[in-house]
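Note that one protein chain is taken out, while the other chains of the complex remain in position.
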Amino acid sequence: MSASLIVFDLVGTFVFALSGATAGAKHRLDLFGILVLAFAAGNAGGLIRDVLLGATPPPGISDWRYIGVSLLAALVTFRWAPVVDRLRAPVLLLDAAGLSLFAVSGALKAHAAGLNPAAVMLLGVLTGVGGGMLRDVLVSEVPAVLRGELYASAALAGTAVVVAAQLLEIPTPAGAIAGAVLCFALRYLAIRRGWRLPFPREHSPRANGS
Amino acid sequence: MSASLIVFDLVGTFVFALSGATAGAKHRLDLFGILVLAFAAGNAGGLIRDVLLGATPPPGISDWRYIGVSLLAALVTFRWAPVVDRLRAPVLLLDAAGLSLFAVSGALKAHAAGLNPAAVMLLGVLTGVGGGMLRDVLVSEVPAVLRGELYASAALAGTAVVVAAQLLEIPTPAGAIAGAVLCFALRYLAIRRGWRLPFPREHSPRANGS
Partner (left out) sequence: MSASLIVFDLVGTFVFALSGATAGAKHRLDLFGILVLAFAAGNAGGLIRDVLLGATPPPGISDWRYIGVSLLAALVTFRWAPVVDRLRAPVLLLDAAGLSLFAVSGALKAHAAGLNPAAVMLLGVLTGVGGGMLRDVLVSEVPAVLRGELYASAALAGTAVVVAAQLLEIPTPAGAIAGAVLCFALRYLAIRRGWRLPFPREHSPRANGS
C-alpha cells in the first residue's frame, strides 16, 4: 500500500475504533472492554476479509500501527467520553470517510486476489461494515447496520463503481476515487436527509408480536 | 465437486438463506439486513469450515453462484414474506435435506483434508448448523439449534455414518448416501414426533430464576 493510503486507512481505523470505544463506554464496560470494542470495531472487517482471502497474518495484526491507533482511540474515549460524545457530528463525517475508504480498499484487495465481481463487492462491503457488526454483537445488540439508515448500501454502491471501472478497464485509481466519492456522498446525504432502505411488507399484520 | 452435488449444495444454500431472510424480516430489518442474514445463514457454516481447513478463498465467496442464490432468497423473502411464511412445512423438509447434504459434504471435505474422525464429525456438524447459529447471533438470540429439537444430533448421526464407512472401507458414495438418508430420516421423525434431546438435571431446583 502506498504511504497516503496507509494514512487514510489508519484514520479510518481510528474513527471506527472511536465508535467501538464509545459503545463500550455507553454499556459501562471497564477499560479492557472498551479496548476490545475499539479494536473490534476498527479492525474486524479487514481481519475477516483477510482470513477469507487467506492473507494471514493480516496487517490488522502484524502491523503494530493498527493496534496502536485502536489503543489510542480507547484511551481517548476512556478519558474524555463526554467530549467524544459531543463531537458526534464531525465523527459521523469521519465515519463516512472511513466507510468509503474501507469499502473501496477491501474491494481492491478482493479484486487483486482474483475474485469474481460479486465477491469483490461482498468483501468490500464486509470490510466497511464488519467492524461495526462485531461491535454490536459484543454488546448483545442487533447490528445497527442491519436495521439502520442507508449505510451498507452506500458502501455497496462504492464497490460497484470499483467493479465497473475494472470491467471497463478504467485505471484503478480513477475507479477507486470515484467509488469512494460516491460512497461518501450517498452516506452524507443519507445522514442529512434521513434516507433509509425499504423494509419488507408486514410479516403478519395482525399478530406482530414475537 | 460433481455437477449434481453442486446443484444439491446450491439448493441447500438457498433454503438456509430463506431461513435467514425470514428471521431478518421477522426482526424488522431493512433490505440490506435481510440480505446479510440470508447470506450468513446460507454460507457461514461452509465458510467457517473452509477457513479452519485453510481452503481459502472458500467457494462460498469465490463461486458467485452461492452469493447469487443468497441474494435471490433475500429478494424473494423481501417481496413475498407472508407467502414464504405460509410455506413453512415444505421449507422445513427442504431444510432437513439441506442439513443432511451440508453435514455429509462437510464431513467429506474434512476427511479429504486428512483430519481424524472426531474432527470430521465436528466439521460436518458445523457445516450443517453454523449458518443457523450465526443467523441467530446476529439477531441477538440464543441459537435455536442449542436449545431446540433434535437437529444437530441428526447431523452428527449422519457424519458418524460417513466416518464408519471410511473406517470400514465402504465406497465413499455409499457411505455419503447412507449418512444423508439417516440424517434426513432422523430430522423428519423429529419434526413429526417432536423428538428433543435430553436437558440437564435442574441446575438449582429452588432458585431457577437466573
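A and B are the chain letters, set down in written order, and residue numbers restart from 1 in every chain.
Just so it is clear, a contact is a pair of C-beta atoms (placed from the backbone, for glycine too) under 8 Å apart; a residue touches a chain by one contact, two chains touch by 3 or more.
Remember, it's a predicted structure, so these values are computed and weren't measured experimentally.
**Q** From the list A:A25, A:A41, A:L99 or A:A160, which touches the chain that is not on show?
**A** A:A25
**Q** Would you indicate which residue among B:V15, B:I34, B:L53 or B:A103 is in contact with the undisplayed chain?
**A** The one listed residue touching the chain not shown is B:L53.
**Q** On chain B, where is the contact patch with the chain that was removed from view?
**A** Contacting residues on chain B, toward the hidden partner: 51-54, 113, 115-119, 122-123, 133, 137, 140-143, 145-148, 151-153, 156, 196-201, 203-204, 210.
**Q** On chain A, what residues meet the omitted chain?
**A** Touching the missing chain: residues 24-34, 36-37, 39, 47, 51, 54, 56-58, 61-64, 67-68, 77-79, 81-82, 85, 137-140.
Quick note on the criterion: only the chains that are shown with their structure count from here on.
**Q** Go ahead and note the Å separation of the Cα centroids belonging to chain A and chain B.
**A** The mean C-alpha positions of chain A and chain B differ by 28 Å.
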